[in-house]
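Here you go, one structure.
Partial complex: the chains shown occupy the same locations as in the complete assembly.
We just call them A, B and C in the order they show up, numbering each chain from 1.
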Amino acid sequence: MNFASDNVSPFCPEVLEALTQDASSNAPAYGGDNISQQLDAAFSELFDKEVAVVPVATGTAANCISLSALVSPYGGVVCHHESHINEDESTGVAFFTGGAKLLPMDGPAAKLEADKLDAFIADRVDRGVHSVAPECVAITQATELGAVYTVDEVKMIGDVCRTHDLRLFMDGARFANAVAHLKCHPADVTWKAGVDAISFGATKNGAMAVDAIVLFDTNLRHRVEQARKRSGHLHSKHRYLATQLLAYIKNDVWLKNADNANTAAKTLANILSKQGASLTHPAQGNELFVRMPVELAGRLRDAGMMFHGWPSLGADVYRFVTAWNTDIDQINQLESGL
Amino acid sequence: MNFASDNVSPFCPEVLEALTQDASSNAPAYGGDNISQQLDAAFSELFDKEVAVVPVATGTAANCISLSALVSPYGGVVCHHESHINEDESTGVAFFTGGAKLLPMDGPAAKLEADKLDAFIADRVDRGVHSVAPECVAITQATELGAVYTVDEVKMIGDVCRTHDLRLFMDGARFANAVAHLKCHPADVTWKAGVDAISFGATKNGAMAVDAIVLFDTNLRHRVEQARKRSGHLHSKHRYLATQLLAYIKNDVWLKNADNANTAAKTLANILSKQGASLTHPAQGNELFVRMPVELAGRLRDAGMMFHGWPSLGADVYRFVTAWNTDIDQINQLESGL
Amino acid sequence: MNFASDNVSPFCPEVLEALTQDASSNAPAYGGDNISQQLDAAFSELFDKEVAVVPVATGTAANCISLSALVSPYGGVVCHHESHINEDESTGVAFFTGGAKLLPMDGPAAKLEADKLDAFIADRVDRGVHSVAPECVAITQATELGAVYTVDEVKMIGDVCRTHDLRLFMDGARFANAVAHLKCHPADVTWKAGVDAISFGATKNGAMAVDAIVLFDTNLRHRVEQARKRSGHLHSKHRYLATQLLAYIKNDVWLKNADNANTAAKTLANILSKQGASLTHPAQGNELFVRMPVELAGRLRDAGMMFHGWPSLGADVYRFVTAWNTDIDQINQLESGL
């Protein structure tokens, strides 16, 4: 079984059906079509607040374009060392923002902690134009190490941002997994907790290629749309981004998909624990980071499991990722073969 | 009938079938999959030369990423005033290249003419670091005004570039329409004529969202792949870009689609001419620019035709665009209703 | 005599004296010193309005930093084809603004004309995020071809800017020459006419290396100071920029210097006319553009005159530039040697 990444999964039947239905008729380009026009309303209902939705095809684009509207070319973005924007997006943030600097800090399981964040910001020596002042905080929900911020944790971070007059951005590449774990309303961990914008991930969790920039501050829309066009992320056949998104959130497909991934991860965690592996932190979303002897890792691979080592957590740590299509029965069958 | 743009068309059955077939299995991300791995070979065969293929989802991305590897932040890109990179990509070229400047010139039907190009470059006063020196020439095939460069015309432009030690880039958003018109081998109007890189368009002509950067100078691959990642254009489920492209070129689908569009354009041109409209230049690809009295324009709209005015060519000029799915019978039926 | 440029001149005695006086004592760095602190007040008095002054060492820096605060990365700057920002600052404007595009237009003697400007802006087809919308107009006073805008001409341009909600920037590399010619108050051709910011040139007219960004909209100060620092234009020994500027405007040194240059240009114009040369447009500032046969050009060079050809105006056009230190008696003596 392939636990290398949730990116190895295909797209889900609901998305295929929606694309197929929209594959025969003409429609206006660049978002002028009927499907694209439904996005704002659909997400406003989902988040129980009027939002602006700007879909793009990748998470890196969603993150970097969002940040380009939240931070000036002279400012800083406080983030975690392990965050995707710091570790996996090349020099994208500087590129899209015109130079803004990432200001990474530590925290358990790739989470920022409100009190440490507050101290980190307060302790920075302000040397005026010489130094880079934080203008934005970026958190990832669920984090790159599979942990999920509680509603209260996000709220406290939101409070810190308000205190220091900073914007709060959420990388929600695995937002569905977080909400499925928390069983909260999407509003509770976003705008109600102080989040200004989120990249609402769909690609990893059942779409083909679409993540939505959801702006809780709708004033950001024009700047985001300018940045999207200029960076080549405005699709001419825009409706196919919209189609995927609408199918993804309709009938809670996004939560159903995430539930499967989360349950699969817990199932796998149990099996691995019985074999002597230990989680570096509790399984919450769809990613497991487990410490185990090399012998066990070898045995799992012999049994047909694919997964990566995760050297930043230690030479004996490995990552397992489940997805919307992971077959839980098949995981259970794996156990007998170990 | 909708003649507003070829972007209003959906994607074609062959692309849908390919996407559907690849919608159930897992596969490595970011281009490590079997489908993506076929791209270089498939396009090398198509172009009869070893090429490097880097797919992205939009034409703007394909153009700007290509240029970022062909021109320095201090250089200039000679192009036509009407070119897409000059008129329709916001400040994208400066963004991706780190500042390079577009140096627009004129020419009939949005074509550059080799002798005028040569003079344009030769006449620029070189004031060293103060001025912007041309480093690249960009042409569009077919042009934004629907004209097609002959093989000889591209060759002569290629010769001018070689003389002045400039790179030659081709925006091939409608490359299929051009090749279908010329009935030449794709190699004849590209690398054999001196083209270094082309954005090989598929989106307008039957794909959902993919254009391929095809590099005839394979040394450019690394820089292009770096630029693609950094700008958020590397898809995690990369195989779906590859799937579209392979279905698009397999069995000459791309030429079949373009043939339909070109024939539809000629059919429509005949009908419009009979009504008293005149083409600003001969129909070659799938775009018509016609001069006609406002009364006729109104009559066509009353008959159900959708199309745009094209003020840069005159207040009485209109653009009609056909596509891979334009129904030629339906065009013919339109005639009787006029 | 050297008429190649006003940049060939040294700095003037008043500047040397001021630098010498300030060459022995310590003082706070980065503008915290007593001399730097006088700038705002001194220029506010000069312009009869509260202004913010940000000095830099070069005109290119003054222009580009100013524009970076007046235009977004997605916007356009309308300017003349012959303008310094378009022709002589490499890709500086795109660099400092993060991508903004120059939108050059024509006009006599490198001047924009209000009615043509209005039409140029009004006629641009607005295609939303696809196209580049003008956000700023940049004029040069005196122009690169030695012409001077009248107060009314600037006012009319200011009105056009207000109508279209555009910023108005003035490249004042030779502002002193313009004011000396117009004999107006500096306020009349700047903020009273709608100018938001000016690069107030000193280097060409008697300073060693300093031009002042003068902001009539003082809200721009913070962004300009951020851009100055980030681009390496904040001097640690900032007082020496301030010293030069204060000496330059004290006792109207700037106007005295410019008067000499303007008078020298007129004197030279008379002599050249008598020899059969003709001015392409009347002498107003310190630059002459003259049409003459090659034989005469040769004779002038034989007589010891240094000057450049100016091919953009024609193969038989040459530029002569006078400066604050041009010796008018010596010009008169030249005549006898011709």
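Everything that follows uses one rule, which is that a residue touches a chain if its C-beta (ideal position, glycine included) is under 8 Å from a C-beta of that chain, and two chains touch if they have at least 3 such contacts.
The model shown is predicted, which means the values in this text are computed figures rather than measured ones.
The complex in this file is a homo-oligomer whose displayed part has 3 chains and whose full count of copies is 4.
By our rule, only the chains that are shown with their structure count from here on.
Contact with chain A and chain B alike is made by C. Copies chain B and chain C of the same sequence differ in orientation by 180 degrees, per CA superposition (steps of 5).
Each chain gets one centre point, the mean of its Cα atoms, and the points for chain A and chain B are 34 Å apart.
A separation of 42 Å divides the Cα centre of chain B from that of chain C.
Computed centre separation for the pair chain A/chain C is 50 angstrom, with centres defined by C-alpha atoms. Shared contact sites, meaning residues of chain B that touch two or more other chains, fall at 89-91, 95.
On the chain B side of its complex with chain C, the touching residues are 73-75, 87-91, 94-95, 98-102, 125, 127, 129-132, 311-312. Taken in their complex, chain C has these residues touching chain A: 72-74, 98-99, 129-130, 225-230, 234.
Residue ranges on chain A touching chain B, taken from their complex, read 2, 4-5, 7-11, 13, 16, 19-20, 22-30, 56-65, 89-92, 95-96, 203-204, 208-209, 226, 229-237, 240-241, 325.
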